[in-house]
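Shown here: the complex without one of its protein chains, the others still in place.
Labels run A, B and C following the written order; every chain starts at residue 1.
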C-alpha cells in the first residue's frame, strides 16, 4: 500500500455518520474513497456545495457544478448549493466537523504551515486559513518527510496558516495527536516501530503509554 | 383634503421609477396610494419582501405573506423574498433609495426622534434606526404639530433615532429641506402662508428665496 | 439530523435556556414548539427574536404564560403584555435595532468576533458599547449573539434536514439556524431527499439537529 493510500484510509476512520467534512486538495481528496459503506458524510466544497459526488461519467459533466479547483463534479441527492459568504460561514462558524488538509510543516504545538514557500511558491491561502481557524477538528494528511527532511518540526520555518493548533496529523508512518500544545505519538503504521517514527521526526513527541497499530 | 392625504400625496412626488422604497407604518404607508400610474416603484417590507402589493381580496390572504406588522399583503409580479439579514443589508448598505418614516420630533439640524417616549411608549426601535442611518434619502411624514405643540423643535427632547440628519420633512403645512445641518422652508401648502408655518414651528427655519406652493 | 417527537424535542430544553425563535410578528414561528414549551412549562427562558408578536401568537404565548425571564427583540410595541411586564419589572427586555439584532445573530453563526455599524451611533443604543473609528467614521462595535437552541419553522424539510422557507416566513429562521448550539425544526411538509433542488435549499441539512416528526 502506498503512503497516500495509508494516510487516506486511516483518516477515513475519523469520519462519522452525518458529519460535515471539508477535504483539501491532494491526499485529503482521496479520503472520500474510503468511507465505510452506509456512512453518510456531507462533503463540502468551498466554492459553494454540500454533497459533492464523484466525477461525472463522460458526457454528463455540467459546467456549473465544479469543485474548488474548477473541475466538474457530481452531486449526491440531498446536495445544496450556496454563495461564498455562506460557504465560509459554515467554515468559520464552526459548522464543519472535520477538515482534512495537506501540510508542509507542523510544529511541536500543532501549528501548521501549508500555504506558501516564500520566494518559491506563493499560490495564496485560498480557504486554508479559514478552515484551520474555524473547523471543529483539523486533521493534517501529509507524508512524514519531504526529501528525507522531517515535516514534523520543532518550529515552523514557513509562514503559519493559523495560530490555532491542529488536532491530528496522519502520515504513512504514524498518527500524532495534539492536545494542550503537546504532540503525542498514538499510533504507528503496521511494521513501523516507535523508534523509526522518532528518527524521522524533528519535533519532540510524547509517546503514548500504549501506542496502537494504525488501522487501515 | 385631510392632513394625512396632503402629506402622502406630496411625498409620492419624490418617488421615481425604479426606486427601492421603504415605507414606515402610519402616514408613510399611504404614500403607496398616490404613485403616478406607469411608475414602477419597488416597495420593500423589512420582514423580507420587495414588491409589496395591496391587501389581498377576501379569501386570498396567505399567512406567510405579510407586511412588517404581520398583516396579509399581496405581492406584485417580479417580487422577491429574502431573510432578515439580507433585508437589513439592503437598508444598511444604502440600497434603499428612499425611506419614509413617521416622526415625533425633528430638530433644527434634521435629527429625528421617532421611536420612544420615555416612561410612556417604549415599543422598540424596530428597523427605524437602521433605516435612518442607512437609506440614501430619509423623508419624514408627520403632522406639523401635536396637540398644538410644534414637532419641529430646536433640540429633540425625546431620544434620537439616529445621529444622521433626515433630508426632507413633509407636513400638512410645509416642506422643509435639511442640508448641511440647516433647515430650509421650501414649500407651503396651498392657502398656508410662510408666517403661519413659522408660527407653528419652534426650530429656526431659513426661508427659501422662493417658497413654492406644495404640489398635491 | 434526527427526527424527534414534539414532546421529546421540547423535553431537551431545560429551564433557563436561551432560545432563538424564528418569526416576525408570529409569521414563521414554529407554533407547535411554542405550545409545547407552554404545556411543559419551561421557565426562566431567555427568548431572542425579532419581536414578541401578539398575546396568543408566537412568542406572545410564552410571555403570557410568564415563562420569559428576558426577551431580546427589536420591537415589542404590538404586545401590550410585554410592555406591561417590562414596566412592572417582571420581565427584562433588551431592545436592539432590527438590523443590528439579525447581524449579531449572523455574526455568531458565521464565527465573527463582532462587527461595526453606524446604526445606533449618537443614540441610547451606544451606551456601554465600544466605538471604533474606520476611515474617519465612527461605528459601534456590536458583538455576536448566540443561543442554546434555535426553534425554526421551515416550509419544506427533506429526510436529511435540508430546509426551505416560504415568502415572508423566512425572516430570522435561516440565520438562527446557524447561531444556536442545538437546532430544532418544525416543517410544514416533510419530503423525500431529492425533492428540494440544491439551488433552493436555504438551510443545508448539516445545520439541523432535530426535525419534529409528524404525529
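Assume a contact is a pair of C-beta atoms (placed from the backbone, for glycine too) under 8 Å apart; a residue touches a chain by one contact, two chains touch by 3 or more.
The model shown is predicted, which means the values in this text are computed figures rather than measured ones.
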| item | value |
| --- | --- |
| Of C:87, C:124, C:141 or C:181, the residue in touch with the unshown chain | C:141 |
| Residue of A:14, A:97 or A:130 touching the missing chain in the full complex | A:130 |
| Touch criterion as defined above, residue of A:29, A:47, A:171 or A:188 at the omitted chain | A:47 |
| Of A:18, A:53 or A:159, the one touching the omitted chain in the full complex | A:159 |
| Chain A residues touching the omitted chain (full complex) | 45-49, 62-66, 68-70, 75, 81-85, 87-88, 91-92, 121-130, 133-134, 159-164 |
| Residues of chain B in contact with the chain not shown | 18-20, 40, 42, 49-51, 75, 77-82, 85, 88-95, 97, 134 |
| Absent-chain interface as seen on chain C, which is shown | 103, 107, 110-118, 132, 134-135, 137, 139, 141, 143, 164-167, 170, 198-200 |
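The rule is simple: only the chains that are shown with their structure count from here on.
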| item | value |
| --- | --- |
| Intersection of the contact lists for chain B and chain C | none |
| Chain A-chain B separation of Cα centroids, rounded to whole Å | 54 |
| Approximate Å spacing (C-alpha centroids) for the pair chain A, chain C | 34 |
| Multi-chain contact residues (two or more partners), chain C | 106 |
| Sequence positions of chain A contacting 2 or more other chains | none |
